[in-house]
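With one protein chain held back, the other chains of the complex are shown just where they sit.
For chain A:
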Amino acid sequence: LASWVPVVGLEIHAQISSNSKLFSGSQVQFAAPPNSLVSFFDASLPGTLPVLNRRCVEAAVMTGLALNCSINKKSLFDRKHYFYADLPAGYQITQQRVPIAVNGSLSYSLCIDNKMSQMVTKTVRIKQIQLEQDSGKSLHDDARSQTLVDLNRAGVGLMEVVMEPDMCCGEEAAAAVRELQLILQTLGSSQAVMAEGQLRVDANVSVHHPGEPYGVRTEVKNINSIRFLAKAVDYEIQRQIEELENGGTILNETRAFDSKLGCTIPMRDKEGKQDYRFMPEPNLPPLILYDAKSLPVNMNHQQVVNIDWIRERLPDLPSVKRAKLVELYGILPEHSFTLLNEDGLAEYFENVVKQTQMKPKKVIGWILNDLLSYLKQHALPVKESPVSSFLLADLLNLLERREISSSAAKQVFEELWKGEGKTPLEIVKEKKLELIQDQKELEKVCQEVIDRQEDEVIMMVLG
């Protein structure tokens, strides 16, 4: 069987976390009543003009810096034309010619063979980040042959992050997106919750034989979670391989992922190739950004965006946080991944460590095995844990001081989980789980047991 090289690239749209939209003052809010967050500009009323939102620019610069991009000190806005009910102006304002950031990279980690203990780091190149408008939403009501249009989302700021086709499978794509998500959430530039449409991923997939040129690629859309991303990509790779091995050809088309069937299907024909008739946006002058060197002396700093100023204030990125956790606490790298993967878990862990004498290397076991599994079982986020870090630390201290055994500790933990407000010590006393340290006391207990079970003892002695 000839070997195939799958090639996967991603186009990710992240909704910018801001109070108002990219070019207008209307509010950004999820699940508001339809058409309640629409300004005259968003509705494309004639005579209205775009005004650039500074916060959106800062979000894009932050993201660009976090992804090791070059920030273009001059970037341009363009119009991309097509007709659709959710695009009131008949064009989207985007950055096609010169985007705000280019040539970056993102490092992500994967487990080899599903073993957490073997992680490998990979890198994907970031082609560019561009600012653009989100479209509205249209809902097709086939029963009444009508389309309902909600423009609340029309004009919300997006960062489109283009990842080069450096990935080779669903797992890599998923890991890359997961890391991007964490970065965006750490920066605060996007809340990046896929379920709320704040992070949308389209995958470009193709296959070719080693040494041969890249194959025809398809675009896969309608992917609603990271899990489905991996599935969709892997399915599409398989589909293309099978198609080609059966002598078929791959069409340069757009396919939708059907999560129920677990496969990709061709999307309704979009009238062949679209010519977007790109044209410079004449109502927006070039976006000029400054750094410490180029900032004019008497410029009002409220009026400009200073790249260096933003760089200095970047928070620790996930990769840095993980490294710090490993160094500070001596935990394994894979542990640090899990800690960061759950919102608030790293903080929880650190709080427990602060309040207990138990070594972090032992604490981590309790966090990742006990606490986390309970949280998962009950589908609770860390912040809703009935066991606070204080209580857990308290429990671990009892264990560390050998006042209880580890199996007893697990029982106490189960009780704590009920959230009845009892302290670990109270539970221990209630259930008589104290470890007996006194020699005489122990002898007494053993004697009692032997006395009760005389027959068994005689059998044992006789052998």
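Just so it is clear, a residue touches a chain if its C-beta (ideal position, glycine included) is under 8 Å from a C-beta of that chain, and two chains touch if they have at least 3 such contacts; residues count from 1.
By definition in this document, contacts and distances are computed from a predicted model.
Per the UniProt record, the chain missing from the shown structure is "GATA amidotransferase", taken from the list "60S ribosomal protein L27", "GATA amidotransferase", "Signal peptidase complex subunit 1" or "Alkyl transferase". When the full complex is taken into account, the listed residue touching the unshown chain is A:Met279, out of A:Met279, A:Leu442 or A:Val457. Per the touch definition above, the residue from A:Val149, A:Leu295, A:Val326 or A:Leu425 contacting the chain not shown is A:Val149. Per the touch definition above, the residue from A:Pro88, A:Gly104, A:Gly215 or A:Pro360 contacting the chain not shown is A:Pro88. The chain not displayed touches chain A at residues 40, 43-52, 79, 81, 83-85, 88-91, 145, 147, 149, 275-279, 282-285.
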